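One structure, as structure tokens, below. Some questions next.
A single protein chain has been removed from this complex, and every other one stays in its place.
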Amino acid sequence: MGKALVIGGGPNGLAAAITLAAKGRSVTLLEGKCTLGGRCAVLDDTATVQPWAVEALGLDLEWVDAAPLVHATSTGNHTIDHDEPAMAAWLCEVATFTPLIRELSASAPPNIRLGAAWTQLLGSALPMAKLGRAKGFELARIGPLCAEDWLDESGIDRSTQAALIAPALLGTWMGPRSPTSALAVLFHHALSGQEIEGGMEGLLNALVRRANGAGVDIRTEARVVRIIVEEGRAVGVTLDDGAELRADVVLSTIGLKNTMFSLVGHRALPFGLDMAVENIRSRGVVAQWRATAASPLFGGAERVVVVDDTTALERAFDDAKHRRLPSRPAMLIRQRGETLNALVFGAAHDLDGGWSDEARISLQKTILDTLGERADASLISNAELITPVDLESTYGLEGGHLFHGEFALDQFLSFRPHPMLSGYKSGIDGLWLGGAGMHPAGGFTLGQGILAAGQV
Amino acid sequence: MSQQYDAIIVGGGHNGLVCAAYLAKAGRKVLVLEKRHVLGGAACSEEIYPGFTYSVCSYVVSLLRPQIIRDLKLARFGLHVLPLESTFSPYPDGRSLLRTANPAETRREIAAFSAKDADVYPLFGKAMGQLARFAKPIIDEKAPDPGSLWPKELTRLLKLGKRFRDLGDDLGLLQYKLTTMSAVDFLSEWFETDELIAPMACSGIIGTMLGVKSPGTAYVLLHHYMGEIDGASRSWGFARGGTGAISMAIARSAQHFGAEIRTNAGVQQITVRGGEAKGVVLEDGTELSAKIVISGAEPRLTFLGLVGEKELPSEFVTQLKRYKLRGSSGKVNLALDRFPDFSSRPGIGMHMRGDISIAPNTDYLERAYDDAKYGDFSKKPFMNIVFPSVLDPDMAPEGKHVMSIFVQYAPYHIKEGPSHWPEKREAFGDAVIDTLSDYCPTLKDSILHRQVLTPWDLEQEFGLTEGNIFHGELSLEQLLFQRPVSGWAHYKTPIHKLWLCGSGAHPGGGVMGAPGQLAAQEILKGGAC
Partner (left out) sequence: MDVAQYVTPMRTTPFHPRTSQLCTSFAWKEWAGYAAVCHYTPHSEAEVFAIRSTAGLLDVTPLYKYDVRGPDAGEFLSRIWTRDISAIGVGRVVYSAMCDENGWMLDDGTVARLGPDHYRCTSSEPWLGWFIRHSRGFDVEFEETTEKLCGLSLQGPRARAILKGITEFDMDRMRFFRVRKTVVCGVPAWVSRTGYTGDLGYEIFCDNEHALALYDGIMAAGAPHGLIPMGLDALDVARIEAGFVLQGIDYVCAHQCIIDELKSTPDDAGLGWTVDLDRAPFIGQAAIQAERKRGSTWDLVGLEIDWEALEGLYQESGVPPHLAPEACRASVPVYDEEGNQVGQATSTTWSPTTKRYLALAQVRRPHHLIGTELRIEHTPKFERQTLPVTVVQRPFFDPERKRSTPGGAKLDSAATAAPVEAPS
């Protein structure tokens, strides 16, 4: 077994490195920054991490039940009650699709290009067939729906609906009234389950421990500036200090455009592939906001969702759509002790006029005002806003998009991120893709790196 | 008791008439019942203002199936379609874009905005033309049923699968993208000019309560490339005498084959006994019986209005109640005493012989949608305009003109409640005229008469439930084997001997006639009457 290079020290990079090392390869992991973890510093929600992934990696960690979700509205705060009849019925409906969705997320998607064998296509249809005719038709009906329309059918009030929909929209460029947003909501909830003890930090520590244990050579502050392609084959990388590393396999877990355009370069790409990569949509609609609270807000709740109702959520999306500052952003807050980490929905990456100081100050104020209606904002200090543009520059998230590519029907399953790049192949021999932009989509699953490494 | 008729058709719209003509042609005794005084339903022409003929609702024709024209000998019965020759898009800044059948000229027009887009435009047209060839048979056949295990259905599905595979990787992917993406996202993969994307994208939202950036709106773009007039590959046309002339030609054909047609004969109820349709009761109390009843009316109106909930399986009722109608458009018809010049291109040139899109950019369209999303009509709406009198001078007195303005968005569900539309009607009309005045400043002074139709009016007057011009949203989950509801896509209904033949059935709305024809085919094939 030969040498493998993994680009990117985020969760998928670590997972890919562990998987490759377990297969007997000598693995070097290259991270440009001085710390590992990548997006882990932004996302603090481990509920969609898939148990199969944790098991496949052999991670040493504990699962805990997710903390209750507090729904903060301008008319009052309350805990989301999963036993409320309409909610329970809806969760029940979601549960009927959970096995299928989890199964789809635990394996590489079928190749739908012409070269693919019929048997493979039929094989991939099997999990669908298991659903049965009625459920299959139901999925075909729900998929294209707007989230709001779907949840309206269940009788859940539109305020609670917003709390259920908001987390699923972070990975999309949709509002609750966009068709196919129902599918995003279905996937998000079907993939959600228990959380990892210690949250994202706990997961990251376990990944690093396991990587070290597996003999992965982890190098931080080792920024890759070029993937060396010789005669159509990736044979190694060049680092920013000029050093060249050679390997049999290069697996990139960083952004797709960055990998294909900056590291490989247009000229080495097969014809047509550049268009495919160019057209991958990753329009960020989320900013991160961090602060310290002198004493716990929302009664010390760990998980808080700040949104009034689906109309407010839709308006937050409208703000992003029209590239203006959100006037009433929806927020998903994680409160750990005195620190608050919020994902702010409705902040466009391509804000009109750019993310100037005025824009940042204005959004900071809006966030505080929004919180102030629901909690004692005077307790908050050290607030820090990380705009989608900052997310891009700090974590390499293209377009500031948290998942390297929007969840959309045409960027989904075999189509994720594009059929030409499906199956974790880059179109260049020896170069594999295992970042968040790959299958599976729908949440932070930890699956991409493992599945990509599995295909190598 | 012996039945008076083989089939009674509820609604004298173009689909009901097509269905009647086919059944009559096959020797069946058919009666068509129309509530209004004129035939055609939403495809009608009326002289609302003396001397001026309006195509009151539907105003252009493109997908009227050529086999219907041949089978029903419509040319003999007065159908004459004049092709629309161009698509014109004026912009508020005084620029404009004219796309015609002349490729070199169109290229120059687009090149004024982007040289790249100018070169890509014909390629886009060609790719879409190829996809249209794939999609066209779908509207000429009953919907495929993916859940069926019948060998015949499976063969049809496999054929469809094979056709899809034959498209090849690139076109296959394009077809998939077309079905799933938003019109703007889809077009943005090809074009960079917003001024070009906007008028192209708006064909994806006509009649739907979605925006050009909503996923699933791209596929309607295909309609532009599927268009055929008299079987020739052309995109849009305009019937001489207005859209009502199409309905009248079909009606004459139906009568020629022996169908009986009554106007001012609104159906109050479809009589159902023992789960079986027996006939209808008219508004004046007359009872009529037939072997089968066929409804050209919108499905929810048919079942919940004319049949009654208690006769129906509850699951079916649930599905019907979910059926999305949500009308989103209105119509303004104007009688003009002279031609209103567009300031960006004065005169009655080539650009007035086609359709005119008021869709200056995609943000404009999305803002128009946003207004509707929160329960109001668009302050600056998207508009699609034709001047029928330029192509057919008989539509207006000499030197005068009629102007047909399709307006979106005018949501049925305004925040005050739909029944408050009459109070907002004139304000809506004013918003349309004010917006248009940005493009043709002299318009206001030349108006002799104005007819404003809100979605409320469309519902009250034409039976278009919630004002939806397509008898139900053409969204993905309401198409093909799911139209109108899953399991009942083959014109049959849970009520024995009650059939559907309107736009609420596959393949959906537009002046195609296909639902009427396919329903007749299914009815005759099964020997239902």
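We call the chains A and B, going by the order they appear; numbering starts again at 1 in every chain.
By definition in this document, contacts are C-beta pairs under 8 Å (C-beta built on N, C-alpha and C of every residue); 3 or more make two chains touch, one makes a residue touch a chain.
Small disclaimer: the values here were computed from a predicted structure and weren't measured.
Contact with the undisplayed chain is limited, among B:27, B:94 or B:122, to B:122. Within the full complex, the residue among B:48, B:304 or B:350 touching the omitted chain is B:350.
In the complete assembly, the contact with the undisplayed chain comes from A:266, out of A:266, A:336 or A:365. Residues of subunit A in contact with the chain left out of this view: 261, 265-267, 271-272, 274-275, 278. Listed for subunit B, the residues touching the missing chain in the whole complex are 100, 102, 104-105, 107-108, 115-120, 122-123, 126, 129-130, 133, 347-350, 353.
Here is the rule we go by: only the chains that are shown with their structure count from here on.
As a whole-number value, the distance joining the C-alpha centres of subunit A and subunit B reads 40 Å. By the touch criterion given at the top, residues 113-114, 133, 136-137, 140-145, 149, 153, 174, 177-180, 275, 279, 281, 311, 314-315, 318, 321-322, 408-410, 415, 419 of subunit A touch subunit B in their complex. Residues 147, 165, 168-169, 172-173, 176-177, 180-181, 185, 189, 210, 213-217, 322, 324, 363, 366-367, 370, 373-374, 475-477, 482, 486-487 of subunit B are the ones touching subunit A in the complex.
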